[in-house]
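Partial view: only certain chains, each at its native spot in the assembly.
All chains are identified by letter, namely A, B and C, in their written order; residue positions are counted from 1 within each chain.
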Amino acid sequence: APQAAAGRAAEASAGTGPADELRLGYFANVTHAPALVGLEEGLFADALGDTKLTTQVFNAGPAAIEALSAGAIDATYIGPNPSINTFIQSAGQSAHIVAGAAIGGAALVVRDGIDSPADLEGTTLATPQLGNTQDVALRSWLASEGFATDTTGGGDVHITPTENAQTLTLFQQGGLDGAWLPEPWVSRLLADGGRGAHVLVDEADLWHVGAFPTTVLLVRAEFLAEHPETVRALLEGHVASVAWLDDHADEAPAAINAALEAETGKPLANEVISRALEHVTFSVDPHAETFETLVANGLEAGTQKDGSIDGLFDLRLLNELLEEDGTEPVSAGGLGEE
Amino acid sequence: MSSQTADHTAIRIERLGKRFGAGPLVLDDVNLSIEAGEFVCLLGASGCGKSTLLNLIAGLDRPTAGTIDVPTQGAAVMFQESALMPWLTARQNVELALRLRGVPRAARRGGALELLDTVNLADAAEKRPHELSGGMRQRVALARALAQDRPVLLMDEPFAALDAITRDLLHEELERVWRRTGRTIVFVTHNVREAARLGQRVVLMSSRPGRVAGEWRIAETEGRRIESPEVAALSIEITTQLRKEIRRNAA
Amino acid sequence: MPHDALLEEPPGATTHPENDDLRSLEAGLDRLQTDADRAPNAWRRFTTSVVPPIVFVLALIAAWQLYVVITQPRPDLAPGPLEVAAAIGGAWESGRLQLAVATSLERGVLGFLIAVVVGTPLGLLLAEVKPLRRAIGPIISGLQVLPSVAWVPAAIIWFGLTDATVYFVVLMGAVPSIVNGLISGVDQVPPQLRRVGTVLGAGPGRLATLVVLPAALPGYVAGLKQGWAFSWRSLMAAEIIAVGGTIGFGLGSMLDQSRELADLAGVLATILVILAIGILIELVVFAPLERRMLRRRGLLQGGAR
C-alpha cells in the first residue's frame, strides 16, 4: 500500500536534511490555541532553529487541505474529518497526522423552546462546514436520535452548513433554530445569540471518555518524508506549546486573545474566552482509537467516501519526543506507525 | 398634407425651398406642376436634392419655404431598395399594404394575389424577399405600391440597383402598368436614357442648390424602346445640358 | 377611384401578344436569377460538424484515461474520467444531482423570465424615448461591465442567505444584457422600413407593432441569448458564494460542497453538468429560435460553419 511505502521512506531514508522553511497553517480559533500560543510565545521558533517559519491563517478546513494538497503549506492544525477526507481521497498519499492538539469544545446550541431531541423535528440547524468534524457529529447524532438528514438540506431536520459568523447573525435574526459549533462559537452564541440560546447536547457527553479530537496536527506526506528533522522540531514546539497551556491556565486566555486580536482585529469577550477554555482540553494525543468511529459516522452522514485510513497516523516522531520527556507514548490505534 | 388641386393638376409645387437644420439650401425656388396621369422623370446628378423633393411631395418631410399641393388621398412611394419586410412573404408584404389601407381581412389574400399576378409574380407569392432576385423584389414593391390605391406614385431610383437586362424589362412592365392604371408617376433617376425612355416629360435639376434647370416633353411615347433613335437623340441633348451642370461644380 | 377599377384589365389585354412576350421574358429571367433550393444535406452536415468535435472529445478522454493509468497520479489531484463518471453516477443515485439540476434550472429560468419581463419594457422605453436613453443608456451599458458576482456580497447583506439573494444577482446580470440587446435591435431597424410603414399609412402604434418590433427581433433574440448566458453565469456565482442559510441546493452549491470535501472528481463532474446544461439550453432553445428567425429573413450564412 502506498501509505506504508511512505512510512517506510520516512523511516529508511531519513530525508534530505532539515528544510529551509516550514510553512504552517492554523485557524484563528480557540481550538487552535497550541498554534496561537506557540507562535505568540516563540516556542516554534525556538524549536525550529535555522528553519524559517512562515504561517498562513485559514477560516475553514477545506482551504487548509487545498493549500496542503497544492504544496502551499507543509503542515497545518486542522480538524480530524478534513484530515480523514484528504487521506481517503488521495488514497493515502496526501498527509499524515503527527499529533493531536485539542479535545472537546463542541456543542449543539439551540433556541428557546427546544428542550429535548424530539423538539428538533422540522428545525433548521447550522454547522460550520459540510463534512467537518461538527457537521459529521451532528448528522450522526441526529441519526442516532432517529432523524433523517441529507447533504442537500432536506430530511426531518434541515442541516445547512453556514459560515460561523453568518450563523451567529442568522441565529439572532431567527433564520436558524440552532447550531452545532466548536469553541469559541458555542460560547459566543450563548453570550450574544439571544433567543434563549442554550446547550442541548455537549459533544463530550457522547463519547465514552468524554475525549474526542477537535484539532490535530497534519503534515504533508512528502514533507514528512523529506524533512523528518524539521517535523520533529515542529513537534517539539507543539509539545512545548501544549505544555505551556497546561502550566499557564491563568495566562492562557489573555495570550490567546492577544493572538486572536492580532489575526482578526477583534478580541473575544472575557466571559466567552474563559467559558470556551473550560470546555476545551489541549493534548498531544490524537485519540486515534476514535477515528474508525469518525469514519463510520462520516460515511453514514454521506459526507465522505468509503476508504481505508490505515496509515493515517505517523506518531513515531511524537513518541520519540514523549519518550525523551519520559511521558507515556500515545497510540496510533492500529492506524499507522507509533 | 394639403388641399385638393384644380381639375387636371395632380401636383403643384410653388417656390419650394428646403434646408436641413443649419446646413446649406438643398432646394431653392422649385416650381413644378404635374398633371393627373402624367409620367414625369426627375433627372439630376447625385446629391442634387431629388430624393429630398420626392420626400417633400410624399409628405415624409416639411418644406422650409413654399407650398406643395397633392391629392388628398396622398401618394404611394417606391424606393431604390425594395424595402420589403424581410420577415413577410411576397404576398404578406402586399397584404400589409392592404391591411394598412383598411381592406377587410377576407379580401386581402385575393387582392394581394391579383396584384402579384399583375406584375407576373403569382408563382412567387409564398417566397420571402431573400429568395427573390432584385428585379422580383422591385416588382413586389411595385405591387405593394399599387395596393395602396393612390392616384400618385412616387418612385425614387427604383431600378438603379438592378442589372441592365432586368431594368429594361421593368421599364416595359412599368409602362404597361402606367398605361393600364392611369396613375400620375414621378420617377427620379440618374439615368438620362432611362428618363428619355420612360417620361412624357423630363425635368433636369441643377445641383447645390437644386433648381429646375431644364425641361423636355416627348410627344409620342407609345412603342418606345431604350434603343429607339428618338430616345438616343433626346438623350444626347439632355446629356449635354447635364454635363454642363456638372462641370459648373468642378471649379 | 375604387380599388378594383385600377386592376381591371382592358378586355383582351391578357391575350395581347406584346404582353405575353413580356411575361415569358420575365419568367425566363426569374428562372435564371433564382437558384433551385439546394436541400441541406443532413448527413453531410452531421459528418462535418457533429462528428469531429465528438471524436476529438473522445480522443481527449482516452488520452486522459491513458495518462491516469500510466502515471498513477494522486487521485485527489488528478482523477481519471472513470472516477468523474462514477461521481456523476453517484450523485445521480443519491438524487443530489437531480435535485441540484432542478433547483438551478428553476432559478435560472425563473430569474431569466423575470429579467425578460423587466428588461423588455425598459429596453423599448429607452430605445424609443431619446432623452431617457441619453441619460440612462450609458448607466445600463456600464452595469453590463460590472461583474454580477460583485453584487453577491451586497445581496447577502440585504436579503440574507435566501433565494432572494440569488434572484437579485441573476437579475442584475441579465437585465442590462436584455435591455441593450433590445436597444441595439431597434437601432438596427433600417430607417427605410419605418418610412415604408409611414408611407403605407401606419400610425405610431401600428408602426411599432407591425414594423419596428418584428424588424428588431434579431437583436432582441441575440440580447435574450446573451441575457440567458449572464443569468446562468450569475446564478452559478451566487450559488457558489452564497451557501447555507435557507438557500436551496443548486449546482453551484454542489460544486462548493465537492470542493469542501476535497472531492475533485465531484467538482469536475459538476463542471461538466453545468457545461452540458449551458450547451443544451443553447442548442435546444436559442439556436433553433435564432436559426429559424434568421433563415426566414435570409440572414443565415452558408453552412460553412
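Going forward, a contact is a pair of C-beta atoms (placed from the backbone, for glycine too) under 8 Å apart; a residue touches a chain by one contact, two chains touch by 3 or more.
Not measured: the values here are computed from a predicted model.
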Note to self: Write the complex's composition as a formula over the displayed labels, counting all copies in the file.
What the structure shows: A x1, B x2, C x2
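To be clear about the criterion, only the chains that are shown with their structure count from here on.
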Checklist line | chain B and chain C, separation of their C-alpha mean positions in angstrom | finding: 43
Notebook entry, point to check: With chain centres defined as C-alpha means, what is the inter-centre distance between chain A and chain B in Å?
Noted result: 88
Next item on the list: Measure off the straight-line distance from the CA centroid of chain A to the CA centroid of chain C, and report it in whole Å.
Entry: 47
Item checked: Residues of chain C engaged with two or more neighbouring chains -> none
Item checked: Multi-chain contact sites of chain B, meaning residues that touch two or more partners -> none
Checklist line | chain C to chain B touching residues, read off their complex | finding: 1, 3, 6-7, 9-10, 13, 19, 22-23, 25-27, 29-30, 33-34, 190, 192-193, 195-202, 206, 210-211, 214-215, 217, 293, 296-299
Next item on the list: Would you pull the chain A residues touching chain C in the complex into a rising list?
Entry: 60-62, 65-66, 69, 82, 85-86, 89-91, 93-94, 124, 126, 129-131, 150-154, 160-163, 166-167, 170, 173, 175, 302-305
Check: Which bits of chain B are touching chain C when the two form their complex?
Finding: 58, 60, 73-74, 76-77, 79, 81, 83, 85-87, 96-97, 100-101, 103, 111, 114-115, 118, 120, 124, 128-136, 144, 146, 148-149, 151, 165-166, 169, 172-173, 176, 180-181
